[in-house]
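With one protein chain withheld, the remaining protein chains of the complex are depicted in position.
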Amino acid sequence: MATIGRVTERPASPRPVLGFLTDFGSDSAAAICRGVILSIARDAQIVDIDHAVRKFAIGDGAFLLWAALPWLPVGVHLGIVDPGVGTARRPVGLRVARGDVLIGPDNGLLMPVADRLGGIVEARLLENRELMLDQLSSTFHGRDVFAPVAAHLASGVPFERVGPAVAVSDLTALSMPEATREDGSLIAEIVYVDSFGNVRLGARPSDLPGGSDPGHVAVSLLQGGLVRPLPPMRAARTFGEVAVGAALLYEDSNGLLAIGVNQGSAATVLGLATGDRLRITPRGG
Amino acid sequence: MATIGRVTERPASPRPVLGFLTDFGSDSAAAICRGVILSIARDAQIVDIDHAVRKFAIGDGAFLLWAALPWLPVGVHLGIVDPGVGTARRPVGLRVARGDVLIGPDNGLLMPVADRLGGIVEARLLENRELMLDQLSSTFHGRDVFAPVAAHLASGVPFERVGPAVAVSDLTALSMPEATREDGSLIAEIVYVDSFGNVRLGARPSDLPGGSDPGHVAVSLLQGGLVRPLPPMRAARTFGEVAVGAALLYEDSNGLLAIGVNQGSAATVLGLATGDRLRITPRGG
Partner (left out) sequence: MATIGRVTERPASPRPVLGFLTDFGSDSAAAICRGVILSIARDAQIVDIDHAVRKFAIGDGAFLLWAALPWLPVGVHLGIVDPGVGTARRPVGLRVARGDVLIGPDNGLLMPVADRLGGIVEARLLENRELMLDQLSSTFHGRDVFAPVAAHLASGVPFERVGPAVAVSDLTALSMPEATREDGSLIAEIVYVDSFGNVRLGARPSDLPGGSDPGHVAVSLLQGGLVRPLPPMRAARTFGEVAVGAALLYEDSNGLLAIGVNQGSAATVLGLATGDRLRITPRGG
């Protein structure tokens, strides 16, 4: 029988945790979901992850969930970046190996973090109308479908009650981009630009040719057939190791390669954006 | 005798809910109010509705409270958009039919949602200094008056202790704009632009001449004597029914007519703002 992480496995815990990420921005939409959740699961401990995700940016939302959920207690977590709301895209619930249940649209948003939490153990479509609000709008499934289903699960409703099982291979796939090697260089994609302007790459230090401590690197932006060189930069462990305003290649707190500027915005200074492809070539000490 | 919603009617509930909306923006002002509330009602469950309300925009705040509070549990709710702080405008508390108490300035902010929650059962001026902080500043009644009074109510202080009753007819009126018909068209006002740029109208589908499912519509912006036609658009149920970048007329999650752009901002693309008046004319399938 399915059990839901903390709720059924750790009965001493007084309040089920519910992580919550959307692209709703400021407005009352996130608060309306909070209200629906608390009306069903009065003791839910809602942990807001981010509601300022770039509008409709499923990849950004997927990155932020991937970065955040491993640090939250096991719970029922809600992710909503849903440009296809009201269309044929399906609402899903994913039970993962760590014990969490992830609730959201089947558009890939939940897939990278599901993988990071040990992989999907059981996937189900959200079809049980008894766990949703009575009236379903066509533009706000956060309020009408996702929030109430998550709240019922947080209250102890067994996961199999949400709806029929679906094969993982039937879900919309989305994975973090992987780096490749090419002629002694690393080719990596920018997967996220954080609020400081640091540029996070879909690559790890161990992907670098010649070892994870390259000294200096040459970095170029690849745009179609064009190659735009960036200023040379040091590989460093902390921002403080380079001058204020200088760029550095570093290992971010997720273990990813990243490019930053000490007390500045790498994205602005270097003209970089999510989805850009970079070539990184170690130059030595 | 007055009772306060959940607090006295549902004694098993462990934590009184306190919805909280302001135009304080980022800064510590909302946190200071949270601190005051928790210092008085340590178990209050504060539900932040929005603190990024457009500065001094009483109408925006009123819309957001109207949209959000019906979805929150019954509680003591705090709304502060208060350009007249420190002047003769009065602080008020409104007990509504659903059982909530609404706390804020008497400038209309609380009136539409009071109506939506069943209407005002009892209105009182906040005059009991014992329920306020010892020192009253002239610019931060959120901290000194509204937050502590709300927290005392959430802790179980009876509503009649806040101050003398006031007639509802003595309160500053504010109601959602109503739509009118004119020569087979609907004239409606934009009551709110949400964070996606969707334009919410003071009208419902049933207000449309010729029925709530008009097929296509012609929409014009009325500015003084001028009429600026917008691109023709479909009436649709979901954003996904129109092309990316195309406009649609839809029923929003509040049951209001709204204009959106699929994966875009209707306000930006169409040049619309709160307070604008639109003429909507059904054109058929």
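Read from first to last, the chains carry the letters A and B; within each, the first residue is number 1.
Basically, a contact is a pair of C-beta atoms (placed from the backbone, for glycine too) under 8 Å apart; a residue touches a chain by one contact, two chains touch by 3 or more.
Here the structure is a predicted model, which is why all the values come from computation and not from measurement.
Here one chain is not drawn; of B:Arg42, B:Arg129 or B:Arg228, the residue touching it is B:Arg42. The chain omitted from view is touched by exactly one of A:Ala41, A:Ala67 or A:Leu249, namely A:Ala67. Residues 24-29, 31-32, 34-36, 38-39, 42-43, 55-56, 83-87, 137-140, 143-144 are the ones on chain B that touch the missing chain.
Seen from chain A, the chain kept out of the figure touches residues 13-15, 17, 19, 21, 45, 47-53, 64-65, 67-69, 71-73, 194-196, 237-241, 250-253, 263.
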